[in-house]
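One structure, pasted below without further comment.
What you see is the complex with one protein chain gone and the rest in place.
Chain nomenclature is as follows: A and B, assigned in order of appearance, with residue numbering initiated at 1 for each chain independently.
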Amino acid sequence: MDWEPKIVAFLCNWCSYAGADLAGVSRFQYPPNIRIIRVPCSGRVSANMILSALRSGADGVLVSGCHPGDCHYISGNLHARRRFSVLKNFLEFLGIEPGRLNFSWVSASEGEQFATVVREVTERVKALGPATRLVKRIEA
Amino acid sequence: MTVKHAELTQEIQRQAKELLASGEVAAFLGFSAGSLPMTTRPFVARTPQEAERLVWNSFCTVNLANYLPALLKSLEPPRSPKDPPPTGPLPKVGVLATGCWSRNIVVQIQENQVDRSRLVILGVPSRGMVDRKKVLAALQGKEVLEAQEDDHSLRLKGKWGETELSRWAVVRDNCQSCRHPNPVLFDRLLDAASERQAQAPFSQIEAIEAMSSDERWQWFQQAFASCIRCYACRNACPLCYCSTCFVDDNRPQWVGKALNAPDVLTFHILRAFHCAGRCTDCGACESVCPMGIKVRLLTQKLSKDILTLFGAEAGMDVSVPPPFTTYAPSDQNPFECDTCSSKGKKE
Partner (left out) sequence: MNNTKGSVLVIGGGITGVQTALDLADSGFYVYLVERTAAIGGVMSQLDKTFPTNDCSACILSPKLVECGRHLNIQLLTLSELVSLKGEPGNFRAVIRENPRYVDANKCIACGMCAEKCPKVVPNEFNNGLGTRKAAYLKFPQAVPLKYAIDAKHCIWLNKPGRCGACAKACPAGAINFDDKPKEHILEVGAVALALGFETYDPSLLDFTGYGRLKNVVTSLEFERLLSPSGPCLGHMERPSDHAIPKRIAWLQCVGSRDINRACNAYCSSVCCMYAIKQAVIAKEHAAGHLDATIFYMDMRTHGKDFEKYYERAKASGISFIRSRVHSVWPAGQAVHTQKGFEYGHDLLVRYSDEDGHLHEETFDLVVLSVGMQLSASARGLLSKLDIPLNSHGFVPFSSFSPNSTSKPGIFICGPVSDPKDIPQSVTEASSVAAEISALLSSSRWQTTKTKEFPPERDITAEPPRIGVFVCHCGINIASVVNVKEVAEYARTLPGVVFVQDNLFTCSQDTIVNMVATIRREGLNRVVVASCTPRTHEPLFQETLREAGLNPYLFEMANIRDQDSWVHQNEPEKATQKAKDLVRMAIAKVRGDQPLSANVVPVHKRALVIGGGVTGMVAALSLADQGFPVDLVEKAEGLGGNARRLYRTWQGEEVAEMLQSLIDRTTNHANITLHSSTTLERTSGSVGRFKTTLSNGKEIEHGVAILAVGGQPWRPSGEWQYLYGEEERVKTLLEVDELCMADENVKATGRSPLLSQLNHVVFIHCVGSRIPERPYCSRVCCTHAIDQALKLKELNPRMNIYMLYRDIRTYGQREILYQEARAKGIVFIRYDLNNRPTLTKDGDTLCIGAMDHVLKRPLVIHPDMVVLASAVEPRRDAGELSKFFKCSINAEGFLMEAHAKLRPVDFATDGVFLAGLCHYPKPLEESIAQAKAAAVRAVRVLAQDVVPAESAVAVVNPAKCVTCGVCAKICPYSAISKDPVLQKASVDASLCKGCGACVASCRSDAITLKNMGNEQIMAAIEAAMCNCGG
C-alpha cells in the first residue's frame, strides 16, 4: 500500500516549533508525513484553520503549543485549550473520526517528545486511512 | 375561565401603552398577529394606539433580541461613521423577553450590541412556544383556518372540522428541553416565575453521542442533505450580526459557496461554532428553517459540552465573562487525554 497520509501541524513558534527543531538537532527520527506551519502561538489557531486543513484534504491535523502555564504570550494556549476541547468534541460528534484531530503540548526542550507525538499521530492517522469526511475534492 | 396568554396580552398592551404614553420609551418591541392562523410577527409600537395591536400567544417563536440592535440604532440621530458617537441620553426601547431572549440580551450587552440603559425589559416567563410544524404534522397537512388556545390545549378549525391537541405535545423541542424559562434580566416581570425545568435537556444529543463515529457521520450528512443554503437560520439568529458573514467572504474563503456536502456541512459547523458559548437555545434557527432541518442539534451539542467542561451557560449574568473570552487554569486538558502515552512532564 503506497498511500501516505499528509498531516498538517500548527506549531507555536516558542515551544513546539523549537521542540521540533530540537528533535532535528538531536536527530530523533520520525515519519515524514507532517507539514509544519509555524504560528506565533497555539492561540493563533482558529477553528476555521483546522476546518480549512480538513477541507483541503489533510488526513490529520496536529496543533501543538506550550505547556499550560508556559505560554510565551501568557494565556494564548489556555484560550486555545478551551477552544479545541470544544471543537474536537464537536467535530467528533459530527462523525469526524477520533484521531484526525490531535493536540499536544511540547516544550522547547522536548525534542524527543515531539518525535514521539509525531510518530503516534502518524500511526493513528495511518490506521484511519485517507480522510474523506468534509474533504472538498475539486474534480479536474 | 382565564387563559394565561390572553391575560398577558392585556397586561402587555397596558404596560406598553403606559410606557409609550409617558414617553419613557420611544418604541415598544413585541408581536402582532400574523396574517395566517398560528403565526405572529415582530411588531414595533410607536404610539399608545399601536400598542393595542400587541399580542402574546404560543406562536411568538421569533427571537425579539434579533431586532433590538437595529431598532435602537434607528432611534439615534443619523451620523456618518467618522462622526463621534452621540452624547447624552438616547431614546429607549421597551421589549418583551422570555428566558432565552433575555439571555440573548445579556449576550448582546456583553458584546456591545445593545446598551442596557436604553432598554426597558418586560420579562415574560415562558410557557413554551408551539412548533407549527408539529401541529401540521399532527393534522397530517390539513389546512388550519382558525386556531384557539387555552392553557393546556389547542383547538384547530378547518374545512375538515375541529381538532383539539394537547398544547405541550406540540411545543417546540427547545422549549420542551428548556432549563431557563424565566427571564434573567428584566425591569418588570409580568407573571409569576415558571417552575418548569426540563429533566433530560440533552437527551437528543446523548442519543447521537451513543452512536458510532460512522453512524454519526451518516446522521450528520443525512440531516443536512436537504439544506438549500438560504441562510434563514443565520438571519433569524440574534448572535449573527457580523457586517460580513464568513460565508459571504472571499478573502479568505473559509467555505465554498456550492451546494455540495463539504461546503454545506462546513457552513453549518462554522455557523454553530460561532454560536458556541453564546447560544441560548432560543430555537429561532430551527423554527425558520424552510426544510425542517434540526439545526439546533449542533448548537445544543456545543452548549452541552461547554456546560460540562466549563460549567458555563450563555447569557446568565452580564458580569460573568462568556466562556470563550476567558479560561481557568483548571480547565480540562484535551491535549493530554489525546496523547496519553506521552503526557507532558509537568505536574
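Definition applied: a contact is a pair of C-beta atoms (placed from the backbone, for glycine too) under 8 Å apart; a residue touches a chain by one contact, two chains touch by 3 or more.
No experiment lies behind these values; they were computed from the predicted model shown.
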| item | value |
| --- | --- |
| Touch criterion as defined above, residue of A:Trp14, A:Phe90 or A:Phe103 at the omitted chain | A:Trp14 |
| Residue numbers in subunit B that touch the chain omitted from display | 81-85, 110-113, 241-244, 246, 249, 251-252, 254, 274, 321-322, 324-326, 345 |
| Where the unshown chain meets subunit A, residue by residue | 4, 6, 8, 13-14, 17-18, 20-32, 35-41, 43-46, 48-49, 52-53, 56-58, 69-76, 79-80, 83, 107-109, 115 |
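In this section, only the chains that are shown with their structure count from here on.
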| item | value |
| --- | --- |
| Averaged-CA centre spacing for the pair subunit B and subunit A, given as whole angstrom | 35 |
| Footprint of subunit A on subunit B - complex, ascending | 205, 208-209, 213-221, 246, 252, 254-256, 260, 262-263, 265-266, 269-270, 272-273, 276-277, 298, 301-302, 305-306, 309-310, 323-324, 327, 329, 331-336, 338-339, 341-342, 344-346 |
| Subunit A to subunit B touching residues, read off their complex | 47-48, 51-52, 55, 65, 67-70, 75, 78-79, 81-98, 102-107, 110, 113, 116-117, 120-121, 133-136 |
